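First comes the structure, then the notes that go with it.
The other protein chains are all here in position, but one chain of the complex has been omitted.
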Amino acid sequence: MNYNWNWGIFWDQTPDATGTYFGSLMSGLQVTILLALCAWFIAFVMGSLIGIMRTLPARWAVFVGNAYIEMFRNIPLLVQLFIWFFVIPELLPGDLGIWIKQLRNGPFIAAMLGLGFYMSSRVAAQITAGINALPKGQRMAGTAIGLTTWQTYRYILLPLAYRIIFPPLTSEFLNTIKNTAPALTIGVLELTARARSMQEFSFQVFEAFSAAAAIYLVLSAVVTIVMRMIEKRLAIPGFSGGK
Amino acid sequence: MPMITIEKVSKWYNPQFQVLKNCTTTVEKGEVVVVCGPSGSGKSTLIKTVNALEPVQEGTIMVDGLNVTTMKKDLPKLRSRVGMVFQHFELFPHLKIVENLCLGQTIVLGRSEDAAQAKAMKMLERVGLTAHAQKYPGQLSGGQQQRVAIARALVMDPICMLFDEPTSALDPEMINEVLDVMVELAKEGMTMMVVTHEMGFAKKVANRVIFMDAGEIVEDAQKDDFFGHPRSDRAQHFLSKILSH
Partner (left out) sequence: MFSNFDYDVIWRSLPYLFQQGMVFTLTLTAIATVFGLILGTLIAMMRLSSSAVLSGFAVSYVNLMRSLPLVLVIFLFYFLMPYVGQWIIRADQPVQVGAYASTIVTFTLFEAAYFSEIMRAGIQSVPRGQVMAGYAIGLNYREVMRHVVLPQAFRNMLPVIFTQTIVLFQDTSLVYVLSITDFLGAASKVAQRDGRLTEMYLFAALVYFVICFTASFFVKRLQKRISIIR
């Protein structure tokens, strides 16, 4: 291969002279992390709500929950991002739409909403699975000692269910981090976008992308380790979860 | 020559945990030997070493004059002659009852499909389940599944049978239908090694009783000696616990 390796490229200035390429990747990493956290917040809150709804005895609640999941699960993330970014502002009443389009953080907010709601359908599916994996007797035992439905969820079902689904939730969080990358298509300058522009300006294809790849690997390793630690602390002796 | 010889067998799951400690015993042809002991005593592991489902690190095991511990290529052939019944039945859930009974006959013994079918039906009749031949295991009760599992072992014309807690996963009302089949087998002179807590079964048909605790064979006695006056405190303690009600 007659490729000119240049690992020193990271310390060169970027063409816009705002810092080094390394600095540029780091600011991309910041955006990636921030976007993942914001989207995860939405995904967790909405996912929990919808997931719980699907386990309620009321049939309308189950129907609404199912419809929600089907809607966000069956449309590609990229299309959802385009809808949040290009379409929603158009559909809003005149002034509001224009105001949104002029927001400086427009791409970030659209990406946060798009990714958040997209991931919330997956989180919801996990929450439902977690609650349904509990022995039926748990719900009855709660009712039997006089708890209301809400109290049964709050004090018995949810504390157990969240523990059971901790590992799959961890991997959904890792997916959220990976899924920040498509946001580059609507102009969010996250890690992959930074690597891409580094490649465009410096022509050092491999250095740019392998550095980004390495950062993603480290990031997911760190998240995995931290989550394992949390999981251990939350573990209940003698309860491994499920039936 | 005994049917099964277990000599100085030791097994470790890891360097810290020894599950079998220097176990030695024999099972003569036509003998019924019951193995009992508290849970975690190694009795299930011991019986699985007889057809090399569990490898051992030390000692020798002979079945019908063949050394199982060093055997490699001929192991499947030998296993096909040693019937095994598991605690959780382990019928193959994707195969019909009759297919469960034919699989080993056609593949391992090379019998024709027709011969295998005929043999399967004969054994199903023996355990009283002809009507269920075309069903799947999941459609049968636990007791019925375990009887099918016994039939699956019998169609291979075994020279001896191993039972690993055959009734402990069953609801109480189903235990007897399985024990009845086993008693009948014993009376016909089948060589049997049975891990079980069913002391009634032991009293009725066993020739010898082996008591295990913490990986050791603590007691190995003729049935009447064992139930009359077990020599070890541990065996006495165990018996008092399971016979008190």
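In this document, chain identifiers A and B correspond to the written order of the chains, with residue numbering beginning at 1 in each.
Quick note on the criterion: a contact is a pair of C-beta atoms (placed from the backbone, for glycine too) under 8 Å apart; a residue touches a chain by one contact, two chains touch by 3 or more.
Predicted model, so just to flag it, every value in this text is computed and none were measured.
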Which displayed chains the hidden chain touches across the whole complex: A, B
Selected residue (touches chain absent from view) among B:8, B:94, B:187 or B:229: B:94
Among B:24, B:112, B:139 or B:222, the residue in touch with the chain that has been omitted: B:139
Contact residue for the chain not shown (choose from A:58, A:98, A:205 or A:235): A:205
Contact residue for the chain not shown (choose from A:71, A:103, A:140 or A:225): A:71
Absent chain, residues of chain B that touch it: 48, 51, 53, 76-82, 84, 86, 88, 90-94, 103-104, 107-109, 136-139, 152-153, 156
Hidden partner interface residues of chain A, rising order: 1, 3, 70-71, 73-80, 82-83, 86-87, 90-91, 174, 178-182, 184-185, 192, 195-196, 199, 205-206, 209-210, 212-213, 216-217, 220-221
